[in-house]
Structures are given as C-alpha cells and as structure tokens.
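Here the complex is missing one protein chain, while the rest keep their positions.
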Amino acid sequence: MPIITVDGPKVTKKQKKELVNSLTKTASQILDFPEESIIVLLKETDPDNVGVGGKLISEREDNKN
Amino acid sequence: MPIITVDGPKVTKKQKKELVNSLTKTASQILDFPEESIIVLLKETDPDNVGVGGKLISEREDNKN
Amino acid sequence: MPIITVDGPKVTKKQKKELVNSLTKTASQILDFPEESIIVLLKETDPDNVGVGGKLISEREDNKN
Amino acid sequence: MPIITVDGPKVTKKQKKELVNSLTKTASQILDFPEESIIVLLKETDPDNVGVGGKLISEREDNKN
Amino acid sequence: MPIITVDGPKVTKKQKKELVNSLTKTASQILDFPEESIIVLLKETDPDNVGVGGKLISEREDNKN
Partner (left out) sequence: MPIITVDGPKVTKKQKKELVNSLTKTASQILDFPEESIIVLLKETDPDNVGVGGKLISEREDNKN
C-alpha cells in the first residue's frame, strides 16, 4: 500500500526505471513492506508550472532549486 | 467539498463520464452530501510513470496491477 | 494500481467500509481492473482546514458545500 | 517548505507568473516564512478530466464551477 | 473548481481564516473564476513528517525552510 509520489522535473525512461527501482527498495527495507505492495507515481512537471520563491522555474537562472 | 481524485490509466471519454457520474453518486449517498458539492479529478498516468513492485507498469507483462 | 483519494469530512467506520467497498467496485467495473489492484485513501479533514468561497467550512452556516 | 498546489484550468504563462508571485507573497506574509522557501505547483486540468456534480466540466454549460 | 492545497506548518485559526480568504481572492482574480467555486485545503504537517535536504524539519536548527 505505501504510495510514493514524486513531483519533479521531466526525466528519461532510464531515470524513471532507476527511480522506481531504488525508491521501492529503500521504502521496502525501512518500512518492512514487501516490494510488490509499493507503488511509485512519477509526476513530471513543466518548468512553467513550478514556482520557487515567487518565480517560475523557467525564469530562474538556476533551475535546480 | 468532498474531492475524489483518481490516479489511474488513460481512459476514454465514455469511461470518464461514467466514472464521474458513478463515483459522485456513490460518495453523495454514503457521505450525505449533495451531488453538486462533489468534485472528481481524473489524473491519467502514462505506464512509463507508474511503478509497482519496483518496475514500471510499461515493463510488466500484466499491467493491470 | 488505480488510487482513489477522497478528501472529505470526518466519517464513521461504517461509512469508511461502505466508501471503500463501493468506490472500489465502481472503479473496478468501469476501468476493467481487478478489485484487488485498487487502493482507496480516505483523508478526513477538519472543518477548520477547508475553505469554500473564501470562508472556512467551520464558519459557514451550511457546511455541506 | 510550504507547498501550494493549484489544481485548476489551463492558463496562460502570464497568469502562471501572476499566480506564483501572488500566492507566494500571500502565504509568506501570513505564515511568516521566507518567500524563497515556498513552492507553488500548478496542475492544469483538461475539462474532460474534472467533474462537478456528477458531470464533466466539458459537458456543463457553465464551466466556471 | 480550482482547488488550492497548502501543505504547510501548523497554524492558528486566525491564520487559517486569512489564508483561505486571501488565497481565494488572489486565485479568483487571476483565474477569473467566482470565489464561491474555489476550494482551499489546509494540510498541517508535523515537523517530524517533513524533510528538507535529507533531514527532518524537527532536527534542523532553522525550521523555516
């Protein structure tokens, strides 16, 4: 049942596989739940749809905030 | 005010109409809230963006997990 | 994998059982997913923590909005 | 850390800038957190993916509900 | 229909009233939706349940991150 949702940047399919694999392993070990019970949802967000400190990510010089 | 969010697969417009209609009716009856006060949000997810048991749905043989 | 989240009022355990049972059945039929794959999350919200139309639910005369 | 998520209609980039700027300022003042610590996520929703009162927004005459 | 969710710290009822009132006004003006259609959900989070930079807020010296 544990559900891990990642609101983050657009990523490659390779990164998606790694994220799902690693986050599931980590959560499974710490929470002591079987891996098969864990769901990961990746929500890729456009830099025009996230703001940090009052400015869109797409307008900040350093967009790794 | 009740808000029902469905994180699920991509579906047809016919399925969306049915989901919104049926989920609203069900929640309205059980919660005793007027149907007009209930909001349903459908979040369609790409099989590359969901993992179950550490693997992307798009890579599992049976993707109805 | 479909995940149904309900942000709603505080409810009894009987209502919770009914909600989980009925919402799961409905979604299973319309989406054509096995019931066992469907998760329902109930998020009970305090009337002080929801606003409709700019006012807290706890301050509105009719709180079934 | 405060995270403000807006599930709403599709909007222009100008509206996004205004939303992020104004919501951040408002939350910063009321919560007494520095603006730089506040994140705004805009989730634009298709009118086919939202239902109010059991009907999709795309099928209601007045879709500003 | 616009739904504004604030994941933030625990706040007083006065702050809740102000948040709901101000965020609703702001969103109503920028999105051009009637105030009555806007819902605000406040999700108060325990400092033990939020991490920034790999550490729980409750363990950081400056918890206004």
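What to note about this one:
For clarity, chains are labelled A, B, C, D and E in written order, and residue numbers in each chain start from 1.
Keep this in mind: a contact is a pair of C-beta atoms (placed from the backbone, for glycine too) under 8 Å apart; a residue touches a chain by one contact, two chains touch by 3 or more.
Not measured: the values here are computed from a predicted model.
In the whole complex the chain that is left out makes contact with A, C, D, E.
Seen across the whole complex, the unshown chain contacts chain D at 1, 3, 39, 41. For chain A, the residues in touch with the chain missing from this view are 1-9, 11, 15, 18-19, 22-23, 26-27, 30-34, 37, 50, 52, 57, 64-65. For chain E, the residues touching the absent chain in the complete assembly are 7, 45, 48-56, 59.
Just so it is clear, only the chains that are shown with their structure count from here on.
Common neighbours of chain C and chain D under the contact definition above: A, B, E. Chain A and chain D, compared by their mean Cα positions, are separated by 20 Å. Centroids of chain A and chain C (each the mean of its C-alpha atoms) stand 25 Å apart.
Shared interface positions of chain C, i.e. residues touching 2 or more other chains, are given as 1, 3, 7, 50, 52. Contact between chains, as defined at the top, is found for A-B, A-C, A-D, B-C, B-D, B-E, C-E, D-E.
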